[in-house]
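The complex appears here minus one protein chain, its other protein chains still in place.
On to chain A.
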Amino acid sequence: MPTTLATPAGPARRAVRDPLVAGLVGLCLAAAAALVVAPPAPYLVNALGQLAAFAILAVSLDLVWGYLGILSLGHGLFFAIGGYVCAMHLLAQGVAATGVLPDFVQFMGWTRLPAYWTGLDHAAYALVLALAVAGLVAFVFGFASFRSRVNGVYFSIISQALVYVSMLLMYRNDTGLGGNNGMTGFPLLFGWPMGSPGVVTGLAVAALLTLAGVLTGTRLLVGSAIGRRMLACRDDETRLRTLGYSTTRLKLGIWCLSAMIAALAGILYVPQVGIINPRVLAPDLSIEIAVWVAIGGLGRLGGAVIGAILVNGLKFWLSAAMPEAWPFILSGLVLLVVLVLPNGLLDLVGWRPRPTWLRGAP
């Protein structure tokens, strides 16, 4: 019957059927509810909130790497943009409340915050600014690269250089952003004292809810017609172009979206750890994000979350228990994945929603 042939049964069915993402979203919501009703020890709450922020960061990278074939080795840049703007907001709010300038401003001999801090004590403005700056930096870098058809490893290397240059810039003390010490000593969050149990729980809940929202949104995106074009672009960009699609626009759009999601992760991360410094811009940290995604399962949003939580959970636990062993354990995990589980840990359960997973950029 021709009418049954005509119904888009495949894509529509697959868009809603992703038990792993659905399960993880449910888990986030349940965990958020549990934190509110019966909060465990504050350090556990804090650890859970940080893990959620890392998971958001991993999803942002998986979106461009797993679904579009663009491996960014500089996603720490967008995470840092979110983190820095959030730190500026927290300090500006403190200055507005107490009138005391942050240490690094006093060391520079300045009598007030630099002009570009204006208005950052308003949370809504800080949020918009963080996302806008991340999106704008991504747009400029992406536009220049994608228009000149810079792809594959070349793009990865340039993205790495970009995060490195940013780190050198942020190590300078005259940027007005804390220099090599970074920014810390955040006194308040929305008028509440930082570090109080309520604030810790609130931040963790916010991170979990954001993760649930980001997972739901990105899952809908990759299950849509745009998601199918992303996979098509990943597997054969020339073919897609010769069918009449502007792949530059597609890549640029998703690239900017990914950068803004990474910035969101940074915004949620910084108040939970209470510090930001240029170390988040170190190239090895950006590479580590790719490791989380590869370990969990490239090209599967749930895999990125699992990878981020597993690696960072292990890190929280082992870097305290036996800090000198951690680099070896991480390297061992990478080797295990590369040699035994080329599609990440999700291979263990044979969970493969789509049959052909090409790894990364060609």
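The rule is simple: a residue touches a chain if its C-beta (ideal position, glycine included) is under 8 Å from a C-beta of that chain, and two chains touch if they have at least 3 such contacts; residues count from 1.
Going forward, contacts and distances are computed from a predicted model.
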Name under which UniProt lists the unshown chain, selected from "Tellurium resistance protein terZ", "TusA-related sulfurtransferase", "Transketolase" or "Amino acid/amide ABC transporter ATP-binding protein 1, HAAT family": "Amino acid/amide ABC transporter ATP-binding protein 1, HAAT family"
Touching the absent chain when the full complex is considered, from A:Leu44, A:Ala232 or A:Ile329: A:Ala232
Residues belonging to chain A that touch the chain removed from view: 2, 5-11, 225, 228-229, 231-232, 234-236, 238-247, 354-358
